[in-house]
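All protein chains but one are shown in place.
As written, the chains take the letters A, B and C, and residue 1 is the first residue of each chain.
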Amino acid sequence: MSLAWFQSDNVGGISAELWQAMAAADSGEMAPYGADHLTASLEARFSEVFEKECIVAPVTTGVAAKALALSLVTAPFEAAVAHAKAHIVTSEDGAFEFFTQGGRLITLGGEQGKITASDLAACLLKIDSRREGALRVRALTLTQATEYGTVYSVDQIRALGEVAKRHGLRMHVDGARLANAVASLGCRPADVTWRAGVDLVSFGATKNGAAMADAIIIFDRALASDLDRRRRRCGQSISKMRYIAAQLHAYLQDDLWLRQASTANATARRLAQGLSALPGMGIVYPVEANMVFVRLGDAAQASLAKSGIELRLSRHRDGNVYRLVTSLTTTEAMIDELLDRCGAALAARRPD
Amino acid sequence: MSLAWFQSDNVGGISAELWQAMAAADSGEMAPYGADHLTASLEARFSEVFEKECIVAPVTTGVAAKALALSLVTAPFEAAVAHAKAHIVTSEDGAFEFFTQGGRLITLGGEQGKITASDLAACLLKIDSRREGALRVRALTLTQATEYGTVYSVDQIRALGEVAKRHGLRMHVDGARLANAVASLGCRPADVTWRAGVDLVSFGATKNGAAMADAIIIFDRALASDLDRRRRRCGQSISKMRYIAAQLHAYLQDDLWLRQASTANATARRLAQGLSALPGMGIVYPVEANMVFVRLGDAAQASLAKSGIELRLSRHRDGNVYRLVTSLTTTEAMIDELLDRCGAALAARRPD
Amino acid sequence: MSLAWFQSDNVGGISAELWQAMAAADSGEMAPYGADHLTASLEARFSEVFEKECIVAPVTTGVAAKALALSLVTAPFEAAVAHAKAHIVTSEDGAFEFFTQGGRLITLGGEQGKITASDLAACLLKIDSRREGALRVRALTLTQATEYGTVYSVDQIRALGEVAKRHGLRMHVDGARLANAVASLGCRPADVTWRAGVDLVSFGATKNGAAMADAIIIFDRALASDLDRRRRRCGQSISKMRYIAAQLHAYLQDDLWLRQASTANATARRLAQGLSALPGMGIVYPVEANMVFVRLGDAAQASLAKSGIELRLSRHRDGNVYRLVTSLTTTEAMIDELLDRCGAALAARRPD
Partner (left out) sequence: MSLAWFQSDNVGGISAELWQAMAAADSGEMAPYGADHLTASLEARFSEVFEKECIVAPVTTGVAAKALALSLVTAPFEAAVAHAKAHIVTSEDGAFEFFTQGGRLITLGGEQGKITASDLAACLLKIDSRREGALRVRALTLTQATEYGTVYSVDQIRALGEVAKRHGLRMHVDGARLANAVASLGCRPADVTWRAGVDLVSFGATKNGAAMADAIIIFDRALASDLDRRRRRCGQSISKMRYIAAQLHAYLQDDLWLRQASTANATARRLAQGLSALPGMGIVYPVEANMVFVRLGDAAQASLAKSGIELRLSRHRDGNVYRLVTSLTTTEAMIDELLDRCGAALAARRPD
């Protein structure tokens, strides 16, 4: 077992079910650029899963899904609110600004990677009270599950949705790990999306067993009027769309997406429980999805390093915090092996 | 055999060799976002094939490859020259303008979808002579093979390269069908690219047996200084890059790309010969790659339609011109069947 | 009299009436950024002159007026039609592309710098017939008077307006020399603007006696919803707006704008008549406004040059064509002196 497995949920391969779906889609000719029957039936499939008619636009990366979605609701001279530690703020080299052509991200802090409804309300009130020249705020983007492996509850999203609506904001969910969040909450997908006020979702499958298969889900048809033009000009009109559509169909079939996410969530919890029992280790955030953030004392870190266990520092670098990610390919055996190795390494140093 | 097979070179599936390469890449964990060993060795592979050290950036669509490549050499207040019928001009909803953030396309006509060196020189001289305020021209983009299924000769590209160099332009090749062009010319890939003055290529594999696998090839390292940042912000930083890299490796292995393209070129020629022998049909452009443009008289068109043969109008709509495209999945039997059906349909009307 | 007087209509100073208006506006404090009473009454004044309620946004340059106006009706992934020789195409370093953030200019030729209704219709039909990916065309921009000193008739504009409306285009008039056009036609301002289907005008005063005073006039309130935000962010929210407003009031007072333009038009006609009587000189375009384009034979050119008369080549460089511009500061005496000098120069060479 290599530590690299815990680096990201993108290190694993493609689910068997998705492979089969792609292989099945590989026979004969199909019309390109999404004019095939697999793509044609995607919207019906998503509408069923989300219990609401929706528009679905498959794209090849989560960044494209997110930034393109936000560009539908944020004009170049408008702003969107995001958490200060959101991926869109810290790690995408300005994809939001590029796709919106000059929109601005207004950032809020918030414990555990979450924006609170009261912070949002306070921020918007302050901006509304400004004189001319303050950028109009038009969108709120939430990451669900968050970058810290926590999950907004249904109530939290609903409360945010109410504030958003009151101020004329559209609500977007960066759902690169939406499966993990829904599986964690045990709710229906609708409960944390449109029923709670969400207008658009960037729906990720890539971190959960797919290859280059994400999608924008739009619950309000009015937002999609220029979607096709925008997709083409940003290079997301995909000729062999059938392979993405096939994956997404398989992904949604028989709740595969939620089952895979549950597995990853479970191994993350197992990992967190094991680590928290070790000396010098502290779990930083509630482990509600498939990520564990652990703080290591200096001695523990040294011991691990001496044993060749080099964990990956959290991107946000608040002290000695390390991020471990599980995925559908993570097994209990891998967790236990890692815990054993950590335990042994830490025990070895005790004599000191 | 369905006529849909001739609609586009994107209607077919994935080459067996590329499937196997993806399957082989599917084992175990690999670092995401191109930090895997398959991606790491891509540049060496391309450098070998192109006989020159180059930078390679895989992306998921040809539009992204092209527009991102051109944004490396065209500032927002600069212009690029393209053929008036180039895909980038007619069919991408402003991808060039989006990626360059406001660059301008200056279009030239030219027989058979080709820009001539003398037209380019005349255009640039005219612009150079203008007073202040004329956009600075910084790039030339050629489509090779062209949108009309013709191929620039090595000499033609070299001549264009000389004009480009003289006026300070960078030369880009839209190589969505570069394989067909190289196979058609029987030259080395280098002969129609950097040796002829080409600075960047958007190298397409998707129309020739791959799934979502194109790449930007950059022959001058200086042009790539901001490439990584630009890729991330346009949503082309791909987490499961291994599957694209694996395809590209297989694509280049043992000249597979050229062999597949030769097959497509050959069936296109067979199709053109067969059609030209039929009454009321005229082949419009030299068939040098994998596309046949045929002009139908009204009577011929009616006869075909009566027999259920609905050909696809050429995008550029110059009269009754239809486009038929072959690909690696087109067989001689399919060609012959189509010719037989057309022949029968046209014969049926003779008595009139 | 210096030849520089004929170089541009921008070489002269500020009208006496406008100076006085500025001086009158200079007393006491006034609220900045257009919250003063002079700016407040501008819309009423323009509405009166144009016989229709309109929104007026003063800006400091014609380029800003034009590009900002067009950005109100052309999204970043849309296009506007312009004459190939229009200033916006040839001389503004991509202001249109900058303000629209990636819009595209589709250019048409046309005699005398004018687009014809039939050419426009043909162009739009062709684009409409294209498959997906062709940029949506949303605006038509006309220059009135044109860059060649010709003037669209009321009927010509009306015909263009009908085609525009039929295809869903908004019609914009670049009115840097609108005064000259209206004075030349002897019509009411409304006749060549909203009554003929024009939605927006960039109204120039700067070439006709003002200093940094142009304005966008919008006849359809719906187009102005984001105007204030857009003005601020493009740097056209002017703190000392009173001085522009004062000029515009004086400019419209008692038809000053039209009287000044008439003067300029008259001296241009006198110049054209005089020149056309000289040997080796040909007037190229109908002299309908304040510009004269004259083609010189090589011998005539040499003779003038020998006498120190260096005319200014037309920007568009079609052969030996020179542009002479008159303005409100051009006097008949200046015209006559120029004609005398030219006549003498050309006579001097006769003996050869």
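Criterion: a contact is a pair of C-beta atoms (placed from the backbone, for glycine too) under 8 Å apart; a residue touches a chain by one contact, two chains touch by 3 or more.
The model shown is predicted, which means the values in this text are computed figures rather than measured ones.
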Quick one: jot down which shown chains the absent chain touches.
A, B, C
Return the single residue from B:Phe77, B:Phe96 or B:Tyr243 that touches the missing chain.
B:Phe77
Of the residues C:Gln144, C:Thr206 or C:Gln260, I need the one that contacts the missing chain.
C:Thr206
Touching the absent chain when the full complex is considered, from C:Ala21, C:Leu42 or C:Val59:
C:Val59
Considering the whole complex rather than only what is displayed, give the residues of chain A touching the chain that is not shown.
76-79, 90-94, 97-98, 100-105, 126, 129-135, 315, 317
Going by the touch rule given at the top, which residues of chain C touch the chain that is not shown?
2, 4-5, 7-8, 10-14, 19, 23, 26-33, 59-65, 67-68, 92-95, 97-99, 101, 206-207, 211-212, 229-230, 232-240, 243-244, 329
Could I get the residues of chain B that touch the absent chain, sorted low to high?
33, 75-77, 101-102, 132-133, 136, 226, 228-230, 232-233, 237
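The rule is simple: only the chains that are shown with their structure count from here on.
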Numbering shared by both copies at the chain C-chain B contact, with half separating same from different:
same
Taking each chain's mean CA coordinate, chain A and chain B are separated, in whole Å, by 35
CA centroid of chain B to CA centroid of chain C, Å
43
For chain B, give me the residues that contact two or more of the other chains.
92-94, 97-98, 101
